[in-house]
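Some notes on the structure that comes next.
Omission of a single protein chain aside, the complex is shown with its protein chains in their original locations.
Per-chain numbering from 1; labels A, B and C assigned in written order.
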């Protein structure tokens, strides 16, 4: 991911686009890309959507990751590390014996 | 990221939660997390939001990455590779001399 | 709807909250409420969600309408009139004989 972040930042610097970026606007763009991702599933079953729109779904997932990495860079954080810590916390919050097969627990995640 | 994906998949398997997952529902959850991320900026300037809600923003970014990795896993794709290819394509689509400092080009990204 | 808009504007004026409102932030809040609406369907079938979360769904729909009316007021437009015009345009864009029972046409709406 470090390599990817470097590509993203270099791409932006070469085009002098930092001026348009602030965390709030990046967060908006991240959400809009998540919307474009979901759009591929609109009025379709999950299976049909994946069959018909697989390439578009992959492209939109990449766009979401783009903004996740850009915003993490702007905030000076390591998002992979943050997720690792969160997973360890989740292990504690959702113990296997209680959470096993439970939709209820899951929806609270 | 491979390590992270493994943590996520193992966490899910131990809890027998795969049954609740299909790509469409994961895409919905990804978007909802992107919404929770943006919620930290609601009615605030970007600067104020980062100052007041930094920790929450980091946590929500991690949640978005969680679903990006989970959905990539479900689709059997390498999202980092997909983003690299996309960045190479962007280099071509937005040549430095045309895109330099231009908001117009940027918004089409 | 005029009566509703008046309630909303009066409520805001009494609390001196106009200062926090600009169209961009209202558009963000509208989207976040749409997210809270969708959250009621997360990891559930449509039927299960309506059965379990009916009251919450109604409340979130009301919140979305709140921001639709507030933003329309800020822009000085009549959103009901705008929708009527749009429906007339849709009648033309999706003629019955072509659109009948077609998912394809529908997804382009």
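In this text, a residue touches a chain if its C-beta (ideal position, glycine included) is under 8 Å from a C-beta of that chain, and two chains touch if they have at least 3 such contacts.
As the structure is a computational prediction, the values presented were derived from the model and not from experiment.
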Suppose we count only contacts with the excluded chain; which residues of subunit A make the list? 20, 25, 28-29, 31-32, 35-36, 38-39, 41-43
Absent chain, residues of subunit C that touch it: 1, 4, 7-8, 11, 14-17, 19-20, 22-25, 27-28, 30-31, 34-35, 37-38, 40-41, 44-47, 49-50, 54, 57-59, 61-66, 68, 71-72, 75, 77, 79-80, 82-87, 90-91, 94, 96, 99-103, 105-106
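Throughout what follows, only the chains that are shown with their structure count from here on.
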Can you tell me which residues of subunit B touch two or more of the remaining chains? 20, 25, 28, 31, 35, 38, 41
